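Moving on, here comes subunit A:
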Amino acid sequence: MFQIRIHGRGGQGVVTATEMLSVAAFEEGRHAQAFPSFGSERTGAPVVAFCRIDDKEIRLREPIMEPDALIIQDPTLLHQINVFAGLKPDGYVLLNSHHDFEALGLGDLVRDRGRQRMCTLPATELGLKHIGRPIPNVPLIAGFAALSDIIKLESVIKAINEKFSGKVAEGNIAAATEAYNLVKEQMKEHANA
Partner candidate 1 sequence: MLKQTEGSKAVAEAIALCRPEVICAYPISPQTHIVEALGEMVKAGELAPCEFINVESEFAAMSVAIGSSAAGARSYTATASQGLLFMVEAVYNASGLGLPIVMTVANRAIGAPINIWNDHSDSLSQRDSGWMQLFAETNQEAVDLHIQAFRLAEELSMPVMVCMDGFILTHAFERVDIPSQEQVDAYLPPFDPRQVLDPKEPMSIGAMVGPEAFMEVKYLAHAKQMQALELIPQLAAEFKQQFGRDSGGLVRTYRAEDAETMIVAMGSVLGTIKDVVDDMREQGHKVGVLGIVSYRPFPLAQVREALVNCKRFLVLEKSLAVGMGGIVATDVRMAVSGTGLKGFTAIAGLGGRAIPKASLHKLFLEAEQENLEPVTFLDLDWDAVNKQLERERQNRHSGPIAENILYDKGISSAAKFG
Partner candidate 2 sequence: MPFQPVKFYQTGTYTVGNRLLDPDERSEQASENRSNSINSGHRACQGCGEALGARYAIDAAMAESNGQLIAVNATGCLEVFSTPYPESSWQVPWIHSLFGNAPAVATGVAAAMKVKGRREVRVVAQGGDGGTTDIGFGCLSGMFERNDDVLYICYDNEAYMNTGVQRSSATPPAARTATTMPVGPEPGNVFGQGKNLPEIAMAHGIPYVATATVADLRDLEYKVRKAMKMHGARYIQIFVPCPLGFGTASHDTIRIARLAKESGMFPVFEAEHGEVTGVLKIRHKVGIEEYLSPQKRFAHLFGKHAHPEMVARLQAIADRNIRKYGLLEENN
């Protein structure tokens, strides 16, 4: 079972991101379970949502305390809560920022964990560019697909088409595709570094 935890703020589509991840996994014939942290959070408040992916039925209902992957939709959360709590030693980290980890004061983390499974992505900018709104969730799940290979980009695109239609879907697909490619390039650089 692969467990993903997404941190963000109310209004950034955190819950939607986990739902779309679960739909993408479902499209690949796998079992998936997405659920929010069950809060009554208002816009701007910290929000957590979870997604489990497995090849068999998922019965577990506990919150994800030891994730295999973290997606952080808002770097301002880094100073507010311990988003890395419980992250497995070989866990993935995808952070929404146009800075790298060192610039964000996370140099130690990179040193400890290595770069193979860590990446930053300017997802808000991609959202603005392709969708016209600073919503980073879709670029981030596409970026996660690139980072982890847990799901395929085409499955993310299927999930987008299920959720949106017309111009919004097109914009999201463009954002997802660019995000996917950006992360793949970064990972290539990391591998060569």
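Simple rule for what comes next: a contact is a pair of C-beta atoms (placed from the backbone, for glycine too) under 8 Å apart; a residue touches a chain by one contact, two chains touch by 3 or more; residues count from 1.
Candidates were picked such that all candidates are chains of the complex that A comes from, given by their letters.
All values derive from a computational prediction rather than experimental measurement.
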Among 1 or 2, which chain makes contact with subunit A in the assembled complex? 1
Residue ranges of subunit A touching candidate 1 (in the complex, touch as defined): 5, 7, 18-19, 22-23, 25-27, 31-40, 45-46, 48, 58-63, 65, 80-82, 85-86
